[in-house]
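One chain of protein is taken out of this complex; the other chains stay put.
Here is chain A:
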Amino acid sequence: MSVPVKVGPGQGRAFLGVLGRDLAVTGKEFGSFISQVLMQPFFLLFVFGVVLGQLGYVTPGYAQLLLPGLLALNAFFVAVQATAIPLVIDFSYTKEIEDRLLAPLSTRLVAVEKIVFGASRGLFGSLVMIPVGYIVLDEVNWVLSGLPFAAVLLVLGSLSGGAAGLVLGTLVSPRKINVVFALVITPLLFTGSTQFPFLQLENLRWFQVICALNPITYVSEGLRGALTPAVPHLPGWLCLLALVASCLLLGAIGIQGFVRRALD
């Protein structure tokens, strides 16, 4: 695959065909998809935003801080899972992906399709958190003019999650998937500045450094900047830059891994 292949209209059609298949399959399993996507963030929001608030353990403003973080979390994680898990199974056991690898489409573009598909699920998973937030929380005070920038951040966060899923899905063997998910996913879940503002970690510097390595941090922080600017947050340009960099880096590693697994 070292020879660059010209992307003609034929490859564009094949790309849409492969993406269409993935979306159609998601559509068929929509019920299970939506419950899978909503369950964890719903309970996080409910317990931390409502229950602990009513018990007086967290301040009323905490839910305002948490909701953008949960949007960021879902964008990234739903994308990671949508890309990684099927790939691990496909490459190792079922080989079901072979038919798509034999489509008149460069192998790299099949990998890109996997990222785009994962990202579209991630984006959807994050958008459905908005109505959930409005329903669960007493009030959501968002600066609506920040929505366009928030949308850009969510798209980039989802793409970077899809790329991370491609890296995991092509590097990890199925026997190790449980361990890897425990060792990688759980830390990512709690170092993405989802549940706290990044800048206020100054007394926990080592933890702040770790959080800075997690792409979710930049989605969470960017969303806060756009939607709830009263909460201390990183500047928007920095978040944008960090997310583009993470998309490119994870994308390059993931596509490389995909090509290696796809061709003998």
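Basically, contacts are C-beta pairs under 8 Å (C-beta built on N, C-alpha and C of every residue); 3 or more make two chains touch, one makes a residue touch a chain; residues count from 1.
The rule is short, and it goes like this: contacts and distances are computed from a predicted model.
Set against the options "Chemotaxis protein CheA", "Tol-Pal system protein TolB", "ABC transporter ATP-binding protein" or "PucR family transcriptional regulator", the UniProt name belonging to the omitted chain is "ABC transporter ATP-binding protein".
Interface note: of A:A79, A:A103, A:V116 or A:C239, the residue touching the hidden chain in the full complex is A:A103. Counting over the whole complex, chain A has residues 1, 3, 5, 10-11, 13-14, 17-18, 20-21, 24-25, 28, 94-96, 98-107, 262-264 touching the chain that is not drawn.
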